[in-house]
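All protein chains but one are shown in place.
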């Protein structure tokens, strides 16, 4: 199958990330979701850490609202904050409760260093830079999950993690990825022009994208070691 | 009539603001809305500036999401961002269009210095401080409009500005004020304890509240001079 | 006399600021310093407000250190913070004491709205944007005073304010202006390339520069009304 189209800037950044992108989107954890071989314990451990991750990831998307320069940018960022805070976080609460993890336990999950490293990197990139720096650091999580979801939706050989796969393969999340891709493209063109890929700035943004991709690899690795 | 109850912290900060609070909530602009004597030109000028204000005020509320420390704080701040970006800003677009101001004109409104001073003060207080500093600077706008709306809803002697008054006198907005008051109370107790009013920190927060109140006075004054 | 050369980017931004630049650098307050006609009371009032201004201006330059991406950028910004905090602020303390304003009085100066508007605008531009946004908002104060100092050093017809003029006309401050101009040029080239002036980004930066210039005009105006 071909990879989904999330826009031009994402496509360029993904390519510039080199092998890190494959190390992330085809990590052993991901392949374990695909064929159902991932131990349940790892999955639940991952879900709990991902809940903590989502708290800070939502804060980072809220920072994108603060750093917006147009009404369209604000609306796009607000929509993502809502999807994260009001929906995805609740989804995790639900899955965890169904798996016997009470909400209090979930909320009390101690943050693992690989988790902390990733979210603080994204937030700091956003605070220290402008909207472009922040979006470049946010993109790998959004679009990487989109790409993983789309591939696993087509290739999965087990129903064990079908719910999780369905969430990210589904129209809703794929639409979110397309919207974020569009936000990234338009934010770049607005600030750096149509020829943004030739601005020195773009290389710095690709560095931030690759660094965030590497931190995704560490996150999956952490998922394998409950 | 008695003033609405928006919580303990607001009540203390309001009192600490001294005469500035009355200068704000009983400004000539407000009295002109009440008896319908405010010139239409002033009102439309104010609405346009208020639209620009809401852009930055929404950004400041998004910053409150970033600076939240609990899930409840995040949810409360996200709800306010939504109410502002998705509803109140659209409301202004609608009123302005009905008054013959096309959306392009509204979006191109040059920001007046009194407007800029206020929003940058709030944003900077939020960036440089924590959630408490930010909420103290945000509160006068929210609760002041709530108090003005409630009073004018009861006392108005003209229907000229009844729509505007109705928006802020209405259950929806009054509920928002109560929710923000509760957020302020709980954020204070969480960080400074039940006895927060005796913390030196509280005096600094009252200063920020009063400064924001004074900037509201300037904003009304600006409204009178299109 | 010709204006001093503070680099290419400053020269372009200065031109883009249009009439605002002249309104700032040839304001009645400035002309009053030149021919000695400025009332002493205005001068002292201005000095006290300028002391409050310098506190926040130093904070903004410290933010430039935080937002630096290279060792050279950090060193340049640190040097400016030092010049401001360790030298210029002490200078004001000295001048004020010599004029009979004790240090406690100086420290207790209530901040005027025109003052607050300016510094919060600069700080917010820096927090919300990257180093370029911050430098564009910082430049008018530094280079404007350099230009004023250089001109008044050559044209002054009275010795009343010769000390003040000498400070900004002197080699030390003129060197600071050249250094900031160089920092601005190199920061732009590093991020946007040699052709930075054709990036859409540059227009936004010119807007921030012009807005800060307008806020300088208000600051002088405030100086005339103790």
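A, B and C label the chains in the order they appear, each numbered from 1.
Keep this in mind: a residue touches a chain if its C-beta (ideal position, glycine included) is under 8 Å from a C-beta of that chain, and two chains touch if they have at least 3 such contacts.
If you're wondering where the values come from, they're calculated on a predicted model, not measured in any experiment.
Taking the full assembly into account, the omitted chain touches A, B, C.
Checked against the full complex, the candidates C:58, C:115 or C:128 give a single residue touching the omitted chain, namely C:58.
Shown as candidates are A:30, A:52 or A:123; the residue that touches the absent chain is A:123.
For chain A, the list of residues touching the undisplayed chain reads 59, 113-114, 116-117, 120-121, 123-124, 127-128, 211, 214-215, 218. Not every partner is drawn; the one left out touches chain B at residues 66-67, 69, 127-130, 133, 190-193, 198-201, 204. Residues of chain C that touch the chain left out of the display are 55, 58-60, 62-63, 65-66, 68, 71, 74-75, 77-78, 81-82, 85-86, 89, 107, 123.
Methods note: only the chains that are shown with their structure count from here on.
With centres defined as mean CA coordinates, chain C is found 32 Å away from chain B. Between chain A and chain C, the centres computed from C-alpha atoms are 42 Å apart.
Residues of chain B in contact with two or more other chains: 59, 123.
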